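Note that one protein chain is taken out, while the other chains of the complex remain in position.
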Amino acid sequence: MVSGLRQSVFGAEFQSPVLLASGTCGYGKEYSELIPLDELGGLVTKAVSVEPRTGNPPHRVAETPGGMINAIGLENVGLQAFVTEKLPWLRDNLEKAHVLVNVIGRTAEEYAAVVAGLDEEEGLLGYEINVSCPNVEGGTMFGTDEKALAELVARLRRETERPVIVKLTPNVPDIGVYARICEESGADGLSTINTFPGMLVDIQSRQPVIGNVSGGISGPAILPMGVFLTWRAACASSLPVIGIGGIRSAADALQYLLAGASLVQVGTASFVDPAAAVTVQEGIGSYMESEGLRTVSELVGALSLPEPALS
Amino acid sequence: MVSGLRQSVFGAEFQSPVLLASGTCGYGKEYSELIPLDELGGLVTKAVSVEPRTGNPPHRVAETPGGMINAIGLENVGLQAFVTEKLPWLRDNLEKAHVLVNVIGRTAEEYAAVVAGLDEEEGLLGYEINVSCPNVEGGTMFGTDEKALAELVARLRRETERPVIVKLTPNVPDIGVYARICEESGADGLSTINTFPGMLVDIQSRQPVIGNVSGGISGPAILPMGVFLTWRAACASSLPVIGIGGIRSAADALQYLLAGASLVQVGTASFVDPAAAVTVQEGIGSYMESEGLRTVSELVGALSLPEPALS
Amino acid sequence: MAKDTWWLELHSPDIASAARWGQFVMIGFGLRRLEPPFLPRPFSVGWRGDGRIGLLVRVFGAGSRALAKLDEGERVLLLGPLGRPFRLEPGRPILCLAGGVGLAPFLFLAGEAGREGFAVELRYGERTADRVFDPALIERLTGSPPRIWTEDGGLGQRGRVTDGELDAGATVLGCGPTPMLQALAARAAREELDLQVSVEEHMACGVGTCQGCVVRGIDGRWKKACTEGPVFDARELAWSPV
Partner (left out) sequence: MAKDTWWLELHSPDIASAARWGQFVMIGFGLRRLEPPFLPRPFSVGWRGDGRIGLLVRVFGAGSRALAKLDEGERVLLLGPLGRPFRLEPGRPILCLAGGVGLAPFLFLAGEAGREGFAVELRYGERTADRVFDPALIERLTGSPPRIWTEDGGLGQRGRVTDGELDAGATVLGCGPTPMLQALAARAAREELDLQVSVEEHMACGVGTCQGCVVRGIDGRWKKACTEGPVFDARELAWSPV
């Protein structure tokens, strides 16, 4: 691998800027026989909540034009089982790839409990806080409630020294506002973006295809939205941003890096081809060689504004 | 055409539920030699502002995975030229298809001026208010500012007896909130949805492909988002909703109708094939025949919730 | 050839040698593709021999159509063998009930388990006679002719494959549309039969990472069809009333 793929972010060195996205790589083990996991930049675990969650009824996945819809319902084994059954494998099997744990909760307390419960454990670099899930009390979402988000981030900051990366939702008028809130509240980074709410109707049965009625849209279809929101988030704050959404090629990943992402995550593409992230990583290396770049950081945010040919 | 395609909405009878979307059919004339415009449900004109607008530098369009990006910049001839140069053709050439005028402004006054300036004119059924464009003063958008939206709609309501249809932006946490505001403020209908902000980077030049840097994403890629937001808007208010986003087949349009849309608009698909809207319309007719439906209204909102096979 | 039904052989020595009856493969169409099938599709291993696996594909939508249209020599992404196979008890007779292309895993099982000395009976049902997969080919693959049911009575017995007598002494295996499996499970419960079913659910990854493919377990918990299944003991699943 090109040594130039190294990226220093969150006070850690990533051997590559390419990670596997939360919910698309399980807890790592599932892909371990299929791809050289430990050669990637890292992976983000499926969401972990303080208690186990059962999740939504089927169908939970289906495809949409240029992408897919999913409504898993954040099914997960819960904090305790994660620590005893999942984390040990990651700790023992990943030496070079970094692990971020995706954290969800219904309340700030639940988020804090997960972080507190993991903070003594080895085998993870930091936390990716998923604020795109409903806060049952208020019915709002941390990701779309400025005050709630500020309090949550500040609260988690007190719980841990480890990197706290907030995964933002795209369903806001201006993602920059939330990027700044995260920075001011003490976050170490941002992940952009999570899925877009969507729905698929079976016109024969006249029923939603997805058991949960609606779900999140991911895949190539959302690539340009993700690049835009990553660019906005990177401009609005000085926090390192992890670019996510629709990446299936090095060219896609490079769009995110140029737009300001320090790292990228590959999600849906791994379903189409488990080797997708590896291919993306190798392609970034080739691009850097052909462009004579020595470090990924030379690419990050290296976007230049266009001059229209005739004007 | 199946007489059953008729739909009564906004106190008017549409011969078909299929319209051409704003900005994708110019002012009608451009497509008149290509398709039987007057056999469609109608069309929505390019946005009209009180003063002419020059629009953005090129490139203004490019394709994205499963869709396209555009940043036209609401270039338009302005109210006066629209009345003298564009409207007469629509009035003289469309007898059965309805015309909605897409209205934009920087301030509520500008919106009101356009509506007032058109209200004495013949040849249009009503107004589609595009609240997804920046309000220069506040820097916010009417479409994402609850108070500003309520005032704008109430203001326009006072200007005209004609249908006022508000075209909502998808970039909000809960579109239902804005749907209710429109209803309470006196709107007659809703259009969902406008484009999603997006960006495309040319990794060779390291420049945005689009002269305006960012643009709006449309096309099949946004179909499931549009269906979902149409469903939310239809559930949240009792206003008739026009479903828009990614429609390129009768099956797509039927998803919107089942989700609660009373009418649909075809946009980007017309670029791929100018006959797209006609094909969609015919396909809806065939579906109705095969399903033994007599009126489109039997389809509107006829979504039923699924029963998972194993549960 | 049977209506809308294709027999496909793919070269994949690794999968061919590792596959066991009831397992499946995920067939992907590549990262460049945006048109359906965008996601990979699961298909049961219907046969294996000299480095190849055989698939029985019925054209339903985009994925199966893409497979049916594959040209000689074309490549697809193959992931497998995946999932838990049917579990057979030495000495116990086996009764396979196949609905439609649910026949696929039993072509594999009846053939190989038969040669291994298991007493295997294969019953195969289709809605209409024109959909019945060539009985001669079935016999060649499994070693004995199947008993056939068609709802239109055009071939074999008129009725459903689940109509026949079920031997309580046998391990009953079912694969087919969910309503068929529901009916079968209901009967198994009444008649206290030992029943294993292979279920279908939408899948994205096929290897347990996406949690997309769940069916409800008797304990109320969701089970992953791809890793905990696709073969389940019928008693493990919470069947909705038929």
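Letters A, B and C mark the chains as written, and numbering starts fresh at 1 in each.
In this text, a residue touches a chain if its C-beta (ideal position, glycine included) is under 8 Å from a C-beta of that chain, and two chains touch if they have at least 3 such contacts.
Remember, predicted model here, so these are calculated numbers, not experimental data.
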Q: Write down which of B:K86, B:R180, B:R232 or B:R248 is the residue touching the left-out chain.
A: B:R248
Q) Of the residues B:L5, B:C25 or B:I244, which one touches the chain left out of the display? A) B:C25
Q: Have a look at B:P17, B:G67 or B:P240 and name the one touching the chain we're not showing.
A: B:G67
Q) Which residue among B:A269, B:I284 or B:L299 touches the omitted chain? A) B:A269
Q | Sites on chain B contacted by the missing partner chain, in the whole complex | A | 23-26, 30-31, 34, 46, 54-55, 57-63, 65-68, 70, 72, 75, 219-220, 248-249, 268-274, 276, 279
Q. What residue numbers in chain C mark contact with the hidden partner chain?
A. 32-35
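Note that only the chains that are shown with their structure count from here on.
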**Q.** Most widely separated chain from chain A, with each centre as the mean of CA atoms
**A.** C
Q: Could you say which chain's mean Cα position falls nearest to the mean Cα position of the entire protein shown?
A: A
Q) Taking each chain's centre as the mean position of its Cα atoms, how many Å separate chain A from chain C? A) 36
**Q.** Centre-of-Cα separation between chain C and chain B, whole angstrom
**A.** 46
Q | Junction residues of chain C, two or more chains touched | A | 34, 215-216
Q. On chain A, where are the residues touching two or more other chains?
A. 57-59, 65-67, 220
